[in-house]
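Below you will find the structure I want to go over with you.
This part shows chain A:
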Amino acid sequence: MAVVKTLLYLFVYPGLLFLLLYSTFCEWVDRKLYARFQNRIGPQYTGKQGILQPIADFIKLLVKEDIVPEKADKTMFHFLPVFGITTVMTAGLYLPLWNVSSIVPAYNSFPGDIILVAYLLSLPTLIFFLAGWHSTNVFAGIGGVRVLTMLFAYEVPLLLAILGPALLAGSWRLAEIARFFQHHPSLLIVNIIGFFVGLITLQAKLERVPFDIPHAETELAGGTFAEYTGRGLAYFRLLTDIQMVVGAGLLATVFMGGFPGGILLGLFHFIWKTLIIIALLSLMRAGYARLRIDQMVEFSWHWLAPLSVIQLAIVLLVKGAL
Partner candidate 1 sequence: MKIKVGSLIPELIRHFFKRPVTIDYPFEKITMVKGFRGTPILSPERCIGCRACERDCPASAIEIIQISPQEEKEKKLQMTIHNDRCVHCAQCAESCPTKALAMDSEYELAADSRKELKAVYTYIRASLSNIPKEPPTPPQTP
Partner candidate 2 sequence: MNAETLSLRLQESFGTLAEITVTGPRRLICKIASDQLKSVVTRLRKEFHFTHLSTISALDLTDRFEILYHFADSELCLTVRTEISRETPEISTITSIIPGAILYERELQDLFGIKIKDIPDNRPLLLPDDWKEGNYPLRKDWTFQMPLETIPGDDHSEK
């Protein structure tokens, strides 16, 4: 019985199948919202209101020819996208989705899994850099370098923002943090600054418009993914989708009090909380022009880092008062 449960856990519910389907759904929601903000219809033909468009794109890319640059290192070129998807998928497994019972909160949560999820989520950035570096294209090389420069800018504020609520809840276990905030919902207000810093840094991690300097299409024409076609590009786009879902899930568990209840209720909470975060992300995508790399680095050290430090100070004060 336990084996069936783990297989079910791994491959169906919070595992492979659910993440794949849900991430394509989230990409559709994002594209539809972005279009509606700009007074456009958005994807329309595949499925009802274009809901199957991301899947259609994925299949189309799979069919396309997979060109590998001559001087590129073949194995690394093919290996990187697959490795990227696995890291982000494993990060997805540790979100406290399926609360079996009050004593054993989530299926495979252990103290300190917040650090693991944060680490697994920042691994794709390294993969983007390697992808850019290995495709021996002048563009991609420069795109890769830019990815790393941005990594230093947004990584510190993101980690500080996430650890704020963990400190308040007094534990490194995602499920316990979630349960702590379920019991004291009023304390959620304390982390409001952390929530916004987390949102902005997640937008930077996903390289979306205000911060999409590494693969700005009018400038770098694809940046790190310049040389990837067919299968490789399909996997990388899927990778960014799943990263968006898992990132939103992480923010939801930490800042919005997790997903109480059994399978169905937990799933319902997971869906409406991540959709709110994705709506905020696409609102940010529609509202701003692209920053230059120096403006971005200056912005994050000038504003984001101090804000997250203030957030930590508030959390410590509140914890003291508790």
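As a working rule, a contact is a pair of C-beta atoms (placed from the backbone, for glycine too) under 8 Å apart; a residue touches a chain by one contact, two chains touch by 3 or more; residues count from 1.
On how the list was made: all candidates are chains of the complex that A comes from, given by their letters.
Every value quoted in this text rests on a predicted model; they were computed, and no experiment measured them.
Touch between chain A and the candidates 1 or 2 in this complex is found for 1 only.
Considering their complex, residues 33, 35-42, 44, 283, 286-288 of chain A touch candidate 1.
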